[in-house]
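Every protein chain but one is kept in place in this view of the complex.
== chain A ==
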């Protein structure tokens, strides 16, 4: 079986050699098709990488119940507990907020959520709603000055999650990338180039 296939191949090549011009174009075509396949498989690999990153992120969101399950600490207000560049893992459980917990919350009119510690909790008898006051460990005063004008308390719907885990330094990657976008483009470019030139 194999032998006969070999034979036919040989026969074909001899035919091509004799036919000249037509033979050349078929060779070019086959090379082109190889390049197309390679490019296609590289695109698929890249797609898988992007998709799996997205899958991991969305799965984390589902498990933790928090919109942004991982946050990077940007300010010094919680030192020495959290430093700039530390990563926090958030969890959003049904458990009510209690004093001492570190919560991440949104304030109207502010783009970036705040990570601070709860120092006061008042939980309603009838509805179970909570009024929460927060303060940064490193700050002298409580957060009423940071809240929206006239706002005295943080409520459940402001809270994005509570910090449950901690990883130091890793967040510097994102801080550097947001503050120096050129590094981000260089990195993405280098990665893209690496994917294109590297052959499996």
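Just so it is clear, a residue touches a chain if its C-beta (ideal position, glycine included) is under 8 Å from a C-beta of that chain, and two chains touch if they have at least 3 such contacts; residues count from 1.
By our rule, contacts and distances are computed from a predicted model.
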{"item": "Name under which UniProt lists the unshown chain, selected from \"Trafficking protein particle complex subunit\", \"Signal peptidase complex subunit 3B\", \"tRNA (guanine(10)-N(2))-methyltransferase\" or \"RecA family profile 1 domain-containing protein\"", "value": "\"Signal peptidase complex subunit 3B\""}
{"item": "Which of A:58, A:122 or A:180 contacts the chain that the document leaves out", "value": "A:122"}
{"item": "Listed residues A:167, A:183 or A:196, member touching the removed chain", "value": "A:167"}
{"item": "Residues belonging to chain A that touch the chain removed from view", "value": "80-81, 98-102, 117, 119-125, 128, 131, 137, 142, 163-168, 194, 198"}
